[in-house]
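The structure under discussion is supplied below as structure tokens; questions concerning it will follow.
What you see is the complex with one protein chain gone and the rest in place.
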Amino acid sequence: MVDFSLTEGDQRFLDLIQEEYELGRKFAREVDREAEHKPPVVKTLHPALEGKPDPYELLHESDEGTSGHIMVDALMHMVSAKDLDMRPEGLGFGSMVLEDFGTDEQKAKFGHLRLAIGLTEPGAGSDPGNMASTWRYDAATDEYVLNGEKVFISAINKLDGAVTLLRGVPDEQGRRVFSSFIITKDMKGFHEMQQFQKLGMHQFDIAGFTMDDIRVPAINRLEADFGRTMSRFNHNRPLVAAGALGLCRSMLDFTKAKLAEGGIEVDYARGVKARSAAEDKIIRMEALWEAAWGTVMEVKWKQTQLGTTSLGYRTEASMAKAIGGKAARQITQGCLELLGPEGLSEDYLAEKWFRDARIADIYEGAGEIQRILVARDVLGYKKGELN
Amino acid sequence: MVDFSLTEGDQRFLDLIQEEYELGRKFAREVDREAEHKPPVVKTLHPALEGKPDPYELLHESDEGTSGHIMVDALMHMVSAKDLDMRPEGLGFGSMVLEDFGTDEQKAKFGHLRLAIGLTEPGAGSDPGNMASTWRYDAATDEYVLNGEKVFISAINKLDGAVTLLRGVPDEQGRRVFSSFIITKDMKGFHEMQQFQKLGMHQFDIAGFTMDDIRVPAINRLEADFGRTMSRFNHNRPLVAAGALGLCRSMLDFTKAKLAEGGIEVDYARGVKARSAAEDKIIRMEALWEAAWGTVMEVKWKQTQLGTTSLGYRTEASMAKAIGGKAARQITQGCLELLGPEGLSEDYLAEKWFRDARIADIYEGAGEIQRILVARDVLGYKKGELN
Amino acid sequence: MISYELSEEQKIVRSTMSEFANTVLRPETRRLDDNSKIDDGVLSALWATEIIQSQADADGEGRSPVTNAIILEELAAADASLALAVASSMGFVQAIADQGSAKQRELLKAFAGPKFQAAAIAMMEPSFSFDVSKISAKASKAGDEYVLSGKKAYVPLASSCSHFLVIAESDGAADAFIVPRDAAGVKVEAPKGTLGLRALELAEVSFDGVKVPASMRLGEGNGADIQKIVDSARVGLASIMAGLSRGVLEYVVPYTKERIVHGTPLAQKQKVAFDIADMKIDIDAMRWMNWKAAWELESKLPATRTAQLAYTYASQQTMQIADNGLQAFGGHGFVKAHPIEMWYRNARSLSVLEGVAGV
Partner (left out) sequence: MISYELSEEQKIVRSTMSEFANTVLRPETRRLDDNSKIDDGVLSALWATEIIQSQADADGEGRSPVTNAIILEELAAADASLALAVASSMGFVQAIADQGSAKQRELLKAFAGPKFQAAAIAMMEPSFSFDVSKISAKASKAGDEYVLSGKKAYVPLASSCSHFLVIAESDGAADAFIVPRDAAGVKVEAPKGTLGLRALELAEVSFDGVKVPASMRLGEGNGADIQKIVDSARVGLASIMAGLSRGVLEYVVPYTKERIVHGTPLAQKQKVAFDIADMKIDIDAMRWMNWKAAWELESKLPATRTAQLAYTYASQQTMQIADNGLQAFGGHGFVKAHPIEMWYRNARSLSVLEGVAGV
């Protein structure tokens, strides 16, 4: 049965995370101003959260009475803006790849590590064909030797290491085989790079690392080739969209409240000809928000049915990411336009949300890439036929 | 000196053409309803124009006291919608190619003919590489033999013949050389096709012809290769945009008048926050109209400076066509939205303008082609580097 | 508990309707547009689907706005005019089934039979300033009657309707009145030629001092909730627009794959491929929005906001999809050899017809 009701359990989690985000909001401006120039503030639990359980952990422990942890996770992302990382980083993207594709032995050995994912390279953007980083096998020591540079990595500063995807040096046939390796920061040859200075998301670490003859044994090599490593994106992409929608939710609510103070209220009953320009714009932005919400929830529902490692929902994941990225751009731009000059001020978070949101259509696969993936599926094209 | 004033002479021509268009408007609905099912009504002068001089002919005779005939021609196109062809077709596009590139001998022989241009083929769209029609030289009779099919030809029904661009059968090197030929309807092997049934522009003939072993002597072959034949587009493309803007002008004026009757008036002084949704939409549409107007007039000014056959304004011509085509789509769609259900009625011309305007972003090079041409110029790319 | 799972019955209805729409309706669509008329054969075929009949049962258990949204999308993927012919009667029947008194619901028996029977909500008015929030038609109470005056426009199949549900302002608020077509003072005009949905024979109906017994005021004593009728109409129209958009996409895909330009299929041009991706994304999003609003209606929750958002999004994106679809066809999009030009007209028409449908 088609159903859009929230269970009481769902609502409890949404309230919990909302409360946590609102606590964070008080510190958001300060962190936004300073996080780029100081080392990341919140490596440990933020004092404001002392004694409060982690809602995501609670959900992980039990999703009984809810619409299911995959769905609730997405709903929690959409509740409002997350302005602050207030908890130590959980398991990173790399840890999930390990969980999905590691052997039992590898999970036993590395399962405790919190691992980022190292994919992008400075000259390659989203194009794996351009990857310059390499692995080679050294038969003399039975080790793999890793070299190269990875950038735009979320939270690498706060994690223990990374799963990194590299291309082999050419084999006998001249092929350069993709393979993934687990590396940790304490390894010789691992060099962490400085934080990027960026438009927004100052609260969110994005940096990189270089590999300078890092040597690892065979157990550090994952049976996760390019396709398998990337498949985790199907879980993540809709969540990136959901996070952007949470931010847009705050932006829309703020804008509506401020306009209402000046007498501009949104009436959903009337037709377009009875509306003010501001009202019409808000209705159109909220319509886009709902469109993206429905898309995110549909893929999360499908993921629930098929299981996370299934490839059966990857087009839907790309669709969610594409429409979420578009919503992030249009809604933040549109709200700031409606807020007028006062919206530019650092006295409010609106201008920060405008800056923060812009990454949503870029990372974890830009909107252009998602559209190519969707178009390939609709048109029945393979890679190479449509790029 | 930058100057946007109209001379008294300019204004006289604009008034003349406006008067003519308004006379035509009375018959517009009838022609729209019937022109597709009956042979074109107006092959000769429409009785309503009896005794009235042709403003374009007047302008051609003398542009003294005006901003110049190239500029005034464009301004006249933008005055309002041309709902009806009320005069016998003037010189066609093909005649202009003859004028630009014919020898004196050819002009003497064919100058009296009113010639369309035959470029597009049913399977080729805008892609000349796909042209299947051919010419071959028959040494036995010293004649050229022409075969194939041409479609989407403006006013072919009303003209005497066409200049048609064909590819040669492969020569010794396997090359297929483009060449243009003058053909007339009375030639053996020339078959006129039936009018297309179409969305709009019913008043405007678009049809095609087939060539079935048409034989012509050497004098019918023009020294106009592909590039030269196409160069005439630089003159025409901005005029297509201008015609679309004339139509949009009528649409905007009608919409503003009808909304004003219901109390929605456009105030250009206020800011966006003091506007109704309808007012804001009209201002944005009029802004797009002005943007396109400025672009059309700039290329026409440049054409005036450089001369019509110059290639020095071709990127500007593409820009004018692209923005004019975009304006035609957005403004007609937007106005009908504002007019609401009553705008759908055949009691008014608005719904006709909506249908008529849609061709503007397609013929004489679709918006996509214009953007490729503009991008090539901006990026310094040649054909083949960007398609 | 959030779920996108269709019931078994819904899955069957969907595939049945899809099959019916593609095989029976789609081949007729150009002919009906050319003739500006839905002929009796097609109307009978539509009626034989029992879509309307299933709305008319007295206890209301047979009705599901979600199922109706699914049905309308499937019908409209083949022909938006025919989908709206169904949605129009559906709106009438639903409003009475949902909000009518017991006596008023008796009228619905006529819709349960095997013979085609049209009825429509008469909401819109022939004015460029019309807005659903500003109704000009008036109903004034005089004793045990209301006297109804005003002009309604764009009523689907008006001359075939047995009844109209007329929305009129009464005592400062909008209200609804059940009026038989043959009541004194009711005049159905000849159909207007319209941009799109031509086969629907959209016509004006004027009400000149029509006497309506108080018992035919929808809901009798307390009157009706007109906003619910508008909400349902918005979802109905949005579902039809989702279907129309899907029809465009399904037609554009094979064409652009087959059409070779400069040596490559059109579909391999990024501009075209991105448009196609956006169509797919927006069509799915419309559907989920429609389902959500329909689910709220089905759950008797306030649906005004979601219905407005679904309708706004569908209106905006459907126009864009039809526009980009036409563009992908180039000159072939402008001629009647392909249905694209008709869909372009229908897309613009649907998005301004607030009030003539229901789910």
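Residue numbering begins at 1 within each chain, and the chains themselves are lettered A, B and C in the order written.
We take it that a contact is a pair of C-beta atoms (placed from the backbone, for glycine too) under 8 Å apart; a residue touches a chain by one contact, two chains touch by 3 or more.
What you are looking at is a predicted structure, and each value in this text was computed from that prediction instead of being measured.
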> Looking at the whole complex, which visible chains does the left-out chain touch?
Replying inline: A, B, C
>> Can you say which of B:V31, B:I183 or B:I323 touches the chain missing from this structure?
In response: B:I323
> Which of these touches the unseen chain: A:V2, A:I264 or A:I283?
Replying inline: A:I264
>> Given that one chain is not shown, which residue among B:E19, B:E143 or B:E298 touches it?
In response: B:E298
> For the full complex, which residue in A:T44, A:S62, A:T141 or A:Q333 touches the chain that was left out?
Replying inline: A:Q333
> Since one chain has been left out of the picture, which residues of chain A touch it in the full complex?
Replying inline: 33, 120, 125-127, 129-130, 151-152, 196-201, 258-259, 261-264, 329, 333, 336-337, 339-347, 351, 354-355, 358-359, 361-363, 366-368, 387
>> If the hidden chain were put back, which residues of chain C would touch it?
In response: 269-271, 274
> Which parts of chain B are in contact with the chain that was left out?
Replying inline: 1-7, 10, 67, 71, 75, 267-274, 283-284, 286-288, 290-292, 294-295, 297-298, 301-302, 316, 319, 322-323, 368, 370-372, 374-375, 378-381, 385-386
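Keep this in mind: only the chains that are shown with their structure count from here on.
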> Taking each chain's centre as the average of its Cα atoms, which is closest to the average over all protein Cα atoms shown?
Replying inline: C
> Which integer distance in Å separates the CA centroid of chain B from that of chain C?
Replying inline: 38
>> With centres defined as the mean C-alpha position, give me the chain A-chain B separation in Å.
In response: 50
>> Touching at least two other chains at once: which residues of chain C meet that condition?
In response: 129-131, 354
>> Please output the residue numbers of chain B that touch at least 2 other chains, ranges allowed.
In response: 262, 264, 337, 340
